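What you see is the complex with one protein chain gone and the rest in place.
Showing chain A:
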Amino acid sequence: MINIDKGDFRWSTDIQWTKNKEKIVELANGKVDDVGNSRFIGQPITAIYDYQKIGIWQADEADEAASYSRNVGEIKVADLNNDGKIDADNDRTIIGSQIPDFTAGITNRFNYKNFDFSFFIFTRVGSTIISSFHSDFNSLAGRYNNLDIDYWTPTNPTNEFPRPNVNQESPLNSSTLRYFSGTFVKVRNINLGYNVPDDLTQKMKISSLRLYLAAQQPFNFSKYRSKYKGIDNETFDSIGSAQSYATRQFIIGANVKF
């Protein structure tokens, strides 16, 4: 798509948008959910089935928490059928899947005389990822190094993460702390270039010279990074504790042709 093409100035834009729909229609034994293998009719093959965290038990909810055998500061999971207890039969549900609502990208290119400038923004929206990185580095036991996250204390009544407890190496219902939105917006690259005019290159006895600045993945926006201290949630399935770092690359270059 060309937005402007006027004299020395040209601006063009590429847009791409993708949506993938996926659901299980039928299994070997018919249109019946197979809980043991996490296969659910009407859901993607990667559906996540677990309890649903809805917050942290707060000080003024102590009695209600106790009725669920929970203490203030522990994870509050949804009692989906409201029967007054948390049980595997009735209170697990589909948390999400790896299938995003959509992915999209936009590339803009600008040319003015010998200068060119382009950038590419990419986004994925609506998937759920499993971050074992958080299971391993967010045990809230006090015995191991921990991610610097927003955890509950009597003076910080957050609903994000439970109260640290030296007597447990992972919190009750800790599996619910692994699920994060897979949504991100990334600036994949930015390029700025300058083509040295022909009369100058002829004097230098070369056929062409291009000078450029390039940035690879200079910006990476996601709640997973900013709020939950993850590294990079651009992954298909799960993020292990040995995840390699999301790199950012800046290049200053000269492209010379003889």
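Rule of thumb we're sticking to: a residue touches a chain if its C-beta (ideal position, glycine included) is under 8 Å from a C-beta of that chain, and two chains touch if they have at least 3 such contacts; residues count from 1.
Please note the rule applied: contacts and distances are computed from a predicted model.
In the listed set "Molybdopterin synthase subunit MoaD", "Putative outer membrane starch-binding protein", "histidine kinase" or "Multisubunit sodium/proton antiporter, MrpC subunit", the entry agreeing with the UniProt name of the missing subunit chain is "Putative outer membrane starch-binding protein".
Remark: the omitted chain is touched by one listed residue; of A:3, A:69, A:153 or A:249 this is A:69. Of the listed residues A:87, A:150 or A:198, the one in contact with the hidden chain in the full complex is A:87. Touching the chain that is not shown, out of A:82, A:145 or A:167: A:167 (per the contact rule at the top). Although one chain is not drawn, its touching partners on chain A can still be listed: residues 35-37, 68-70, 87-89, 143, 167-170, 172, 175.
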